[in-house]
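I have placed the structure first, in the form of structure tokens, so that the comments after it can refer back to it.
Every protein chain except one is present and positioned as in the full complex.
Naming follows writing order (A, B and C), and every chain is counted from residue 1.
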Amino acid sequence: MASKVKQITVWARGVVQDKEGRDIANGLANAAKKEGKFTQAFDNYVDLPDRVNVPLRKYARISDEEIEERYEYENEKPEVVIVADATLVKGINVLRGMEKGGVLVVNTDRKPEDILKFIPNRDLLKAIVCVDAKGICGEATVDFSGSEGGVDAVGLGAGMAAPILGALVRGTNLVKLENLAAVVKNKEALYKGHEQAVVKTL
Amino acid sequence: MAKEMVLSGCAASAQAAKMAKVEVICSYPIRPYTALMMELAKMVANGELDAEFIYGEGEHAQLSVVLGASAAGARVLTGSSGVGVTYAFETYSPIAGGRVPVQMMIADRALDPPGDFGSEHTDAMSCRDQGWLMGWAENPQEAFDNCLINYRVGEDHRVLLPQFVCQDGYFVSHIPGKVLLPDQSQVDEFLPPYTLPHPLDPKHPVSHGPQIRPDQGTIMDLQRAQAHLDAPAVIKEAIADFNRIFGRDYSPFVEEYMTDDAEMAFFIMGAHTMTARHAIKHLRSQGVKIGLVKLRFVRPWPTQEVAEALSKFKAVGVVETSTSYGGAMRGGNLLHEVRASLYDLPKRPLTTSFMAGLGGEMVPLKEFYYMADILSEMIKDGKAKKTVYWVGFEAEA
Amino acid sequence: MAVAVKTQNLPLIKKIRNIPREEYYVPGHRTCAGCGPALQYKLVAKAAGPNTIFLGPTGCMYVANASYLCTPYRVPWMHTQITNGGAVASGVEAAYQVLIRKGKREGELPNVIVMAGDGGSVDIGLQAMSAMMYRNHDALFVCYDNEAYANTGIQTSPTTPYGANTTFTPPGPAIPEGKKLFPKDPPQLVIGGHPAVKYVATASVAYPVDLMNKVRKALNVQGPTFLHIHAPCPKGWKFNESKTVEIAKLAIQTGMWILYEWENGEYKYQHKPREYKPVREYMKLQGRFAHLQEAHIAKMQAFVDAKLKAPGIPVAVPAPPPRAQA
Partner (left out) sequence: MFIIPKEKEVPLGCITPAPVTEQTMMITGNWREYRPVIDQEKCNLCMNCIVYCPDACWQLNEAEDEVVWNAKYCKGCLICVNECTTEALSKAYELDFEDGVVRLEKPF
């Protein structure tokens, strides 16, 4: 994979966070597109059909040049990893493939230290961002209209994805907050996530 | 002692299945293969054959029933024709991929529309790329023999593939011919009892066919490809044993007739091979140096044997009894594979194809004379004018 | 000399305490957390025991269980196409009949069980299921009913209830109730037209002892049998995965599901409530019904009221208007 393509991997739980996970990837890609970038966002096909609670991956890619690896369907080297449910860090090596200097964004009401103790390869990170997305906008939205290649009918970032995207801007320079605000439905939650996120630089 | 009888292809196939001690049979009526099942039903009713005779609710079910039975460890037989063959299409790939060696007798029939009941190879040929063994019989005797040969090859643990054992509908399936019925002891010597490496057996539980990831998909394809690479050696072994035990002289893949000094040849399979032989005999008497190469297995395709057999001619006419609408040759299926087989040769014969006998229409001697004329013309011109001639329908006679 | 084919006789289970300990559907499968179909699979496999062969038509109980080269089935299992569970089972059973008769296999005839979803039973799989019943194969056909094509992402099936939101029946201004049709009745399809069938029952994951005994009764019968098992689907019905059993119980308490046995022409009922709760109680816990208006719920109540009279009595369902008028 050409180094100019930034890979972002989202980890979420099946069904209950399927839409939220997809919204995070789509939100990032749509916002980056507004900044004139070449982008891509897609489900990991092997993780589908998703089952309640199963760990699953959603991917986004952002690049200054045309993405040539459009059909390579796994992000092998993510620079940014987003964990939509904090307990996933106990079950999955979420930093798999990351090179030194990456960023981890976690949806949790706990402190960065509480999460980091479950991440044995935390030396790969330059920063961790924690945000209590559930606290900001309640439970995740379960909706299947955007699954299996369908077009989402509820609205991108109507739920938990919005504050997580807001928090992401605090730890990375992937996209600008105002561009996310232009594509996300629940703007209030986006800004709250941005404000309330806890960043720890490592 | 072998017993000489006069049997249709359907009846001959039924006799072969009986001598193979088939254990589960699944029927569904469609012309012209139906008599195969009629004969087997009589044998079961009369107590001559100890088998479960299941009335399938359609061809898809026929294949499904024998899949289950074969996976459980029973030798099985089913069969069909025409649209019945294509109705069951979904089942062909899982059966081959799961390496369950069921046998299906196909008595060819044209596909609809409209309801033409004549013979045409398109039904079976449409299914040729699913991983099954596939070949045609010229007469009831060969139909009988191919049943046994295919069981032996398909069930061999080096192969483990299902088998389409084909015969031309009506011509072979209905017109009786001489059949030498061997002794049961000969059949038993040739065909060992059926065993599967991992049958469905509660004493040794296994799972058949869990899902795989896309990146493992190629491996499943590779397994079937490998089986078709391994099958030829097993076929050669089986044919050698067959010839020794039953006193026949089959070649495993291609059989030649009057080819020693021939300048041109027909490439053909199935029923009309017989007429072609007679045509050649008459043409020879008029000094035309023509011969014939008959194909016994379409899958695995004997690339090398076809290349060797055909390379010695100046012109080859491929007689096609199946259609490939819009295909590279604008006609049938065989010329694609023949030309591909010849491609790497330093010197290739001129080739063309003849659509003959589609829909089950007759292919009389005079049509072969017409084809021979075209081949002579090709040699004279040093080139083939076109890749396909629709025999009997060409504007220039 | 032919060997006589012997069949098993599985004893009935008296109390929850007597449920066998052994698992034949073991942990380690990719079904949803709180999966109703997985729960019934576990119970069916436990009841059937080791001398069993499962046939698994495509559906969640194939794809989720057999994800990526491993399966949770401790007994022999084979995938079948979604179309042909009944036919493949017929072949397996026939093979065992002849193999045991010829002395090639020893022991009692194995339990041959098709574990099919509602689509694999009474939609695309109906033909093969019906033929298995007609041909008198000694096999059990289980329809685990989660009321949708769940594996492909929740599309309507013939047993999806009226008013359910599935990805093929989304509610919208033109079609406010989502699904307009009323469901097929699988056990009645079997009972109504298959003289060889002597035992049909409905069961629910809410009543595991009842379910397991029905499995054993069905397996003890020589000949084809059918079980229709209610298996709530947290994903497709949109409820919290901890409520699978609670919802299954509510289905029975509201009359949305009726537990009965049909044995040699006689109906017997189990766990019949003295008084039925309104269907609303059942529906309000499920996101798939969240869009419905009062009139739709009333329509569902009327359907259930009519159905509760007795199984087999035709229920008048409001037919959709002809397309030209709609």
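Definition applied: a residue touches a chain if its C-beta (ideal position, glycine included) is under 8 Å from a C-beta of that chain, and two chains touch if they have at least 3 such contacts.
Every value quoted in this text rests on a predicted model; they were computed, and no experiment measured them.
Engineer: Considering all chains of the complex, which shown ones does the missing chain contact?
Structural biologist: So, spelled out: the chain left out of view touches A, B, C.
Engineer: In the whole complex, not just what's shown, which of A:Asp47, A:Glu79 or A:Asp132 touches the removed chain?
Structural biologist: Considering all chains, including the one not shown, the answer is A:Asp47.
Engineer: Pick out which of B:His60, B:Arg75 or B:Arg99 touches the chain that's been left out of the picture.
Structural biologist: B:Arg99
Engineer: Just name the one of B:His60, B:Arg75 or B:His208 that touches the chain not displayed here.
Structural biologist: Only one of B:His60, B:Arg75 or B:His208 touches the chain omitted from view, namely B:His208.
Engineer: For the chain that got dropped from the picture, name the residues of chain A it touches.
Structural biologist: Interface with the chain not displayed, on the chain A side: 13, 47, 52-57, 85-88, 90-93, 96, 108, 110, 114-115, 118, 120.
Engineer: Name every residue on chain B in touch with the hidden partner chain.
Structural biologist: 97-100, 160, 197-198, 205-210, 212, 215-216, 218-220, 222-223, 226, 229
Engineer: Could I get the residues of chain C that touch the absent chain, sorted low to high?
Structural biologist: 16-17, 19, 21, 23, 25-36, 38-39, 42-43, 67-77, 205, 208, 234, 241-246
Basically, only the chains that are shown with their structure count from here on.
Engineer: Quick one: label the inter-chain contact graph as line, ring, star, complete or other.
Structural biologist: Per interface graph, the chains form a complete graph.
Engineer: Based on CA centres, what chain would you say lies at the far end from chain B?
Structural biologist: Checked the centroid distances; the maximum from chain B is A.
Engineer: So the centre of each chain is just the mean of its C-alpha atoms; given that, what is the distance between chain A and chain B in Å?
Structural biologist: Chain A and chain B have C-alpha centres separated by 56 Å.
Engineer: Please set out, as single numbers or ranges, the residues of chain A touching at least two other chains.
Structural biologist: Chain A, residues with two or more chain partners: not present.
Engineer: Tell me, which residues of chain B touch at least two other chains?
Structural biologist: Residues 213.
Engineer: Note which residues of chain A are touching chain B in the complex, please.
Structural biologist: 45-46
Engineer: Which residues of chain C touch chain A in their complex?
Structural biologist: Per the stated touch rule, the residues are 30-35, 63-64, 151-154, 167, 170, 234-235, 238, 241, 287.
Engineer: Which part of chain A faces chain C closely enough to touch in the complex?
Structural biologist: 14-15, 49, 51-54, 142, 144-145, 147-148, 150, 153
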